[in-house]
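One protein chain omitted, others in place.
Labels run A, B and C following the written order; every chain starts at residue 1.
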Amino acid sequence: MSGGELLVEYPHRLSIPTRWKDNDVYGHVNNVEYYSFFDTVINRYLIAEGGLDIHRGEIIGLCVASECAFMASLAFPETVTAGLRVTKLGNSSVHYGIGLFAEGKETAAATGRFVHVFVDRSSRRPVTMPEALRAALSAIQISHGSEETR
Amino acid sequence: MSGGELLVEYPHRLSIPTRWKDNDVYGHVNNVEYYSFFDTVINRYLIAEGGLDIHRGEIIGLCVASECAFMASLAFPETVTAGLRVTKLGNSSVHYGIGLFAEGKETAAATGRFVHVFVDRSSRRPVTMPEALRAALSAIQISHGSEETR
Amino acid sequence: MSGGELLVEYPHRLSIPTRWKDNDVYGHVNNVEYYSFFDTVINRYLIAEGGLDIHRGEIIGLCVASECAFMASLAFPETVTAGLRVTKLGNSSVHYGIGLFAEGKETAAATGRFVHVFVDRSSRRPVTMPEALRAALSAIQISHGSEETR
Partner (left out) sequence: MSGGELLVEYPHRLSIPTRWKDNDVYGHVNNVEYYSFFDTVINRYLIAEGGLDIHRGEIIGLCVASECAFMASLAFPETVTAGLRVTKLGNSSVHYGIGLFAEGKETAAATGRFVHVFVDRSSRRPVTMPEALRAALSAIQISHGSEETR
């Protein structure tokens, strides 16, 4: 199985503590916040490992597509583990696979996909990503044999 | 064309004014908030037209899948128009198509998909949706000929 | 009475529709979102009437203090009316009074205070506010006789 349902499928992981207002009226983390967890695990990785400068860098990453499948609930006050991997790496774009795991679980509460296109901050036109960024993304790319195909 | 890129493809519409903090560090509405707009146009419709009682009703709608394709930026302080239609209607589940349109535009800045499963509030097991809810959803269902197929 | 509890005390007003995820686990708009309503009514006014350019302007407004008293609940899907007035106007700073009103109500569900200091975007040092901004703020300033004194 290579759909990202298991924690072991993710080379990079980040602990994300939930916040009070993540919970909605039904008592669990609102579906919208899952995407905030995606955004957070991705950008923290790009900043820490790939040299992305969100304030002054010439290159920024724009989200052009995302999706999520919700299998189980998450709820404040638990701490979520977000798993991250790269499923496809182009010249100016990257496809990420993300898994969100409840505290202590090996099977995902949600799996998602997120596509970044790197663009020039001013013109917003696609650019080839810098080498440091590419290297960081390659380091968590899964091999083609197990690539997500959906 | 039936992919939901045009405002005329949506039988129901809601104006959603943006808020200051919708904008992220890159100066446009953060991708996460697009899903909040989805949630809002859907639930307002279910409450106003379908008799959904989010506080005390026995039946609640859980999101099991969602996705979004981002084609153009939106930014505070503009008011977004959210278009809503039903693309598939089951016994306990419904697939919505959503389009988000910048002020005065006929072509979508983003299109999305959102799937609700209606469940019992306590057991969280799927239930057949009540007649009033089904009627409201049928009223904005697009004909099979133009159903989304992605 | 001059504490801002009445809708008639506010020269400027904005309708703010609530969103699904504004509601928290207790079924009403989370206290945090009230401050988002403050931010929104203020910045929309500054942009529309005072010429503030949040993307490229040399001057930006930073919040240095805010507070809110919560008297009654608000809840999605209602539309809130936000009232805005200026209670104190300095060279580089302004004190706003804000009232939030449930749909159709004349008495506030919440009243608040918010202080902006205008600074240079790069140096973040206080600057004298431009004339257009000052004129817009003066237009909604309440007379000294009824100024908030808390």
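Here is the rule we use: a residue touches a chain if its C-beta (ideal position, glycine included) is under 8 Å from a C-beta of that chain, and two chains touch if they have at least 3 such contacts.
Remember, it's a predicted structure, so these values are computed and weren't measured experimentally.
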* Which residue of A:Tyr10, A:Tyr34 or A:Phe76 touches the chain not shown here -> A:Phe76
* Absent-chain interface as seen on chain C, which is shown -> 25-26, 30-33, 35-36, 39, 54-55, 60, 62-70, 121
* To do: Touching the hidden chain in the full complex, which residues of chain B are there? Just list them.
  => 20-21, 23-25, 27, 30, 32-33, 76
* Just the residue numbers, please: which parts of chain A touch the chain that's not shown? => 15-17, 19-21, 23, 27, 36-37, 39-40, 42-44, 47-48, 54-55, 76-77
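Criterion: only the chains that are shown with their structure count from here on.
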* Asked: If you fit chain B onto chain C using only Cα atoms, how far does it have to rotate, to the nearest 5°?
  -> 180
* Asked: Does the chain A and chain C pair touch with the same residues on each side or with different residues, judged by whether over half of the numbers are shared?
  -> same
* Which integer distance in Å separates the CA centroid of chain A from that of chain B? -> 23
* Structure fact -> dist(centroid_CA(chain B), centroid_CA(chain C)) in Å evaluates to 30
* Structure fact -> Distance in whole angstrom between the CA centres of chain A and chain C is 35
* **Shared-contact residues (touching 2 or more other chains) in chain A** => 25, 30, 32-33
